[in-house]
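What you see is the complex with one protein chain gone and the rest in place.
When the chains are written out, they are named A and B in that same order, and each has its own residue count from 1.
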Amino acid sequence: MSEQLEMDELAYSSRMLDWAPLGKLLLVMALLIVGLCTDSIVVPLITFTIGIILMAYSTNMRIPTILALGIAEAIVIMVIGSGMISIMGNESEPALWDGQLLWFKVHMTVTSFNKAWLIFFRAVAGVTLMLSFASSTPIPHLAQSLRSLRCPKELVELIVLIYRYAFLLLERFLVMLDAAQCRLGYNGPMTAIKSYGGAMAGTFIFSMELAEKSEASLACRNYQGYLPIYRLPRSMSWKWVVFTFALAAVLLYIGWETVGLIDMEHIFAPYFGW
Amino acid sequence: MTQHVLEADHVSFSYSRKGPKVLNDVDLRIGKGVKTAILGANGAGKSTLFGVLNALKKPDEGRVLYQGEPISYKHRDIIRMRSEVSILFQNPNDMLFKPYVEQDVAYGPENLRLPRDEVERRVDDALFAVGMSEFRKSPTMKLSYGQRKRVTLAGVLAMKPQVLIMDEPTAGLDPQMAYEVMEIAEQLHRTGVTVIMSSHDTDLTYSWADEIHVMQHGRCVYSGAPEPFYSDKAAVYLAGLLPPKTFLMNDALSGLGASTREPFPKTQTQMSAKIAANPGGSFGTLYIHKVDADTDLNELVSEHGLGDIRTGIYGLSARRAQDRSLARVDYMYNGPENCTMNCMAGRDALLLCDPLMVDSARNSADFINASGYGDIRVEILN
Partner (left out) sequence: MSNIFEMRDVSFRHHPGTPTVLDHFDLEIEEGSRSAILGANGAGKTTMFYTLTGVYKPVEGEVLFRGEPLEYTREGLTRVRSDVSVVLQNPDEQMFCSLVEEDVAFGPLNLGIDRDEIEVRIDKALRDVRMSEFRTRPLQQLSGGQRKRVAIAGALAVDPKVLIMDEPTAGLDPQASMEVMELAEKLHLRGVTVLISTHDVDLAYGWADTVNVIRNGRKVFSGTSEEFYGNNEDVHLCGLLSPSTFNMNREISSLRGIPEQPCPRNVCSFLAKFGKGSHRPGRVFCVPYSEGDISSAYEEATRDAGDSARIGVYGSDARFALGGRKVDFYFDGIDSCFTEAVLGRDTVLFYDEIFGSTIREQAETLKAFGSDVVMEVVQ
């Protein structure tokens, strides 16, 4: 129905659901940081591959459209972003391409061109890794790991409740938009804006009413001031830490050794006659 | 040949590309002016079907036809179609867009770009039809569930649709309100609106609907008159439904050899009359008096010298007149049924009735007379 629901469904059907959420988080964060720490393009390529492999494993070799779309979207945005970086090189360096593109003054240098590629690969790898985490870890699991990180209890409870109600409010909001359509709520742009406003207000009122009713029903179920958890999540074992640090060290070493191994300017030079 | 207002022509629909088919090759036609019920268990696809019929959702396969023409899904065509086809959603909270009752009822007509005074008039009429006139200026938030339901019904009525789709119109309502909603549905039918309602309450729809469509796991498994469907017990259970009580009792009694299976009684009164049939007995006269909204009922009753017999009320204008003159009425609900029952018991009865609703009002009496269960004289007074 909506992306939010689809991501949630994915996370719950993931083969990585049982992995310790904190471990997954640690791994992803470490890979992201390592990717940023080296200037080699090889490292982001490796982390990108790891991200894709994790995603493929998590979704049982069937990467769904929504994830592919997410990555594709990142690629498009990054192409534009790195394109901008690549054409705004240091004026003092010799230019590969100098001139005017639309209303931009283009000054592409070897450094700017290579830097743009590096940023591009880092970004895409980062998005892929984060998507592989998001698509295998439902919010309540994330909340669990936050709990074990000694996050303030109130904050975590809030995250869980927001998560629960987000779906209810979303359901309501979507139905209200349908109802608005039935009553010709989109007959002209001003009407459409008003209808959106009406649906928002309706959802807001609904959330207030729900909160009020929930208070009473929580009491009925003998609520004691915190939301208890029945199935305590798998805690992160030392293996996760060891593995993550070992992997990070290896990647750092590879990054160190491979700086400049892949020179994008060299690869593209024949095609552009640089 | 009957004209069809809405047709689903082999329609399939799913919410996501790989998701299950919520509608699977649904092929049904809704005749103009035919009282139609869409029956099915929770999750059978009734609400989705309505979404498809009103162009909220575009089918993956098949087409939807309105007035014989395929829907084009162009903005302008859709607007035109929706100004004629309205949906009443099951949960009134989904339909309240404005903070005050009158604003909310005016929302639809305003979107139709009607002149101010026409909008005002429609709001007035619609609020009266649902008995919420005195709440005109109230904030919608302060209303109870039942009152909200009435307001949203008024909001839909104010658009004067030619086709009204009601999704579970009586769910969550107390019996009297549920009855009123059914009476409004009947009234709309008599004014020429095609009324379609979804329900899983077979008791309620049995006495009302002429034609039923049964949904089961996204398929339309039956279309037609109710009786053949309910006769197939296995099919009814598979569809997640139960046969109406009246139908079950009639079936069982005919199984005993106490009576023939047909004609099928559809209401409680018809059923009682069939069981206690006594053609030789004495019967009362059913006076059906057509009443306009501004008739003084007290005067009218005394004028005909009918003050001492049981009195029922039926239909919009009769209710408006009763509201104004505060006349004594014995049967505010189920008027036609209760009055007919009195006649069966040999007592005369008076039914104050909206002129449009006379045919509906005499339905049970006609059934009893035609089947030979009794001989009730029906006299229509102007």
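In this section, a residue touches a chain if its C-beta (ideal position, glycine included) is under 8 Å from a C-beta of that chain, and two chains touch if they have at least 3 such contacts.
For clarity, every value in this text was computed on a predicted model and none was experimentally measured.
**Student:** Using the touch definition given at the top, which of the shown chains does the missing chain touch?
**Tutor:** Per the contact definition above, the missing chain touches A, B.
**Student:** Looking at B:T269, B:T295, B:T311 or B:S371, which makes contact with the chain not pictured?
**Tutor:** B:T269
**Student:** Who touches the missing chain here, B:E69, B:E118, B:D174 or B:E262?
**Tutor:** Per the contact definition at the top, the residue touching the missing chain is B:D174.
**Student:** Looking at B:L114, B:I313, B:M344 or B:V358, which makes contact with the chain not pictured?
**Tutor:** Within the whole complex, the residue contacting the unshown chain is B:M344.
**Student:** In the complete complex, the non-displayed chain touches which residues of subunit B?
**Tutor:** Residues 40-43, 144-146, 168, 171-177, 179, 200-203, 233-234, 237, 240-242, 245-246, 248-249, 252-253, 255-258, 268-269, 271-272, 275-276, 278, 332-334, 341, 344-345 of subunit B touch the chain that is not shown.
**Student:** So that we can see where the missing chain sits, which residues of subunit A does it touch?
**Tutor:** Interface residues of subunit A facing the absent chain: 5, 8-9, 12, 138-140, 160-161, 163-164, 167-168, 171, 210, 213-214, 216-224, 227-231.
Here, only the chains that are shown with their structure count from here on.
**Student:** With chain centres taken as the means of their Cα atoms, state the distance from subunit A to subunit B in Å.
**Tutor:** 50
**Student:** Spell out the part of subunit B that touches subunit A in their complex, as residue ranges.
**Tutor:** Contacts found on subunit B: 15-18, 51, 54, 56, 75, 79, 82-83, 86-87, 89, 91, 93-99, 107-108, 111-113, 141, 155-156, 159.
**Student:** In the complex of these two chains, what residues of subunit A are touching subunit B?
**Tutor:** Going through subunit A, the ones touching subunit B are 1, 6, 64-65, 172, 175-176, 178-187, 191, 195, 198-199, 201-202, 205-206.
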